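The complex appears here without one of its protein chains, the remainder shown in place.
Each chain gets a letter, A and B, in the order it is written, and its residues are counted from 1.
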Amino acid sequence: MTPLTNYLLLSAFLFCIGLGVALSRRSAILVLIGIEIMLNAANLNFIAFWRFGPTPSALTGVMFTIFSIAIAAAEATVGLSIILAVYRRASTTDIEATEAPQR
Amino acid sequence: MTLVFLLLAAITILGMGAAMSLRNPVRCVVGLTVGFLGLAALYLQLGAQFVGLTQVLVYVGAVAILIIFAIMMTRSTESPEQQTFSRLWFAGIAIAVVVFAVLGWAIHFGAHMLPTQAALPELPVQQIGDALLHRFVLPLEIIAVLLTAALIGAGVLALDDPAGEKRGPQ
Partner (left out) sequence: MIVFSASGAERADQIFVLIKHWLMGYVPAAAQPLASAVLSVVPILMAFPLIFAITTLLERKGLGRIQNRYGPNRVGPWGLLQPMADGLKSLTKEDIVPDSADKWVHLCAPLLLVVASFLAYAVLPIGRNMVVANLSAGVLFFFAIGALVEVAIFMAGWSSRSKYSLLGAMRAIAQMVSYETPLVLAGLVAVMATGSLSTVAIVEAQAQYTGILPHWFVFTPWGFAGFVLFMIAATAESNRSPFDLPEGESEIIAGYYIEYSGFKFALFFLGEYLGMFATSGMAITLFLGGWSAPFSFLTWIPSYLWFFAKLLVITCGFIWVRGTLPRLRMDQLMHFAWKFMLPMTLLNIFAAAAWKFFPTGVVRWFACAIFLAVAFVLLTRGLKKRGDVRARQYRFAD
């Protein structure tokens, strides 16, 4: 197993942990945590391919990761304010309690 | 598989695994922070100094703190009345396992086609600055607009709601 496949397997495992968190937890904030884990796993993938790829001097992997980190921060901000706004109406962050409209 | 890689991978997986399975949301965030730090160390080991330090600065210093604030403000620190896992948690875990199986199979069978560059690239930060302002200036400007929009949007969404405040938690 080359070093690159090690990193790719680690990144795939982290991605699936993030997917598991996002699909199986009940609190909306934890779903967001799962999404952040998935984004981080993808970033690791980019950096691994940059390091072991043919032209590291082109800096493509590093640039993509920097932009991905910035976008993830922006998305976490907006996602958390949405969760706060929903909390203010429904008084809970439970995604299953907010499924059906309250009567 | 070098020892350093195994150690860092173990730390990262433990942290993220804790984020997946712990009941208390604040402990999940602490596990997530450990995972972020493990990933930052992996980036440093791969030779991407700037990205690793930016990961600590942005993810640990901003995103984790943001999630902590959100947990505080939604009162999730007190004993969780709701159950930890949703109704269909088994399906969620099964999907994650299937996805990992597919990805693992793809990596294993495609391994012979992957490049094998071995030398550590030398990357002074100045090159990143040059690239940002010459080749990648359009994404840079778009990111600036996106961040401004996110800032304004988050501020508007989280503004005080006088009618809601008077009602209080029901």
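Here, contacts are C-beta pairs under 8 Å (C-beta built on N, C-alpha and C of every residue); 3 or more make two chains touch, one makes a residue touch a chain.
Source: prediction; values computed, not measured.
**Student:** Counting the whole assembly, list the visible chains that the omitted chain makes contact with.
**Tutor:** Within the full complex, the chain not displayed touches B.
**Student:** Among B:98, B:125, B:144 or B:159, which residue is in contact with the omitted chain in the full complex?
**Tutor:** B:125
**Student:** Which listed residue, B:28, B:68 or B:93, touches the chain dropped from view?
**Tutor:** B:68
**Student:** State which residues belonging to chain B touch the missing partner chain.
**Tutor:** Chain B touches the chain not shown through residues 26-27, 30, 33, 49-50, 53-54, 56-57, 60-62, 64-65, 68-69, 72-73, 77, 124-126, 160.
By definition in this document, only the chains that are shown with their structure count from here on.
**Student:** Suppose each chain is reduced to the average of its Cα coordinates; what separation in Å results between chain A and chain B?
**Tutor:** The computed centroid separation for chain A versus chain B comes out at 5 Å.
**Student:** Going by the contact rule set out above, which residues of chain A touch chain B in the complex?
**Tutor:** Touch list, chain A to chain B: 1-10, 12-27, 29-30, 32-34, 36-37, 40, 43-44, 47-48, 50-54, 56-57, 59, 61-63, 65-67, 69-78, 80-85, 87-89, 91-97.
**Student:** Would you pull the chain B residues touching chain A in the complex into a rising list?
**Tutor:** Residues of chain B touching chain A: 1, 5, 9, 12-13, 16-17, 19-20, 25, 28-29, 32, 35-36, 39, 42-43, 46-48, 50-51, 54-55, 58-59, 62-63, 66-67, 69-71, 73-74, 76, 80, 82-93, 95-97, 99-100, 103-104, 107-108, 111, 114-118, 120-121, 123, 127-128, 131-132, 136, 139, 143, 146-147, 150-151, 153-155, 157-158, 161, 164, 169-170.
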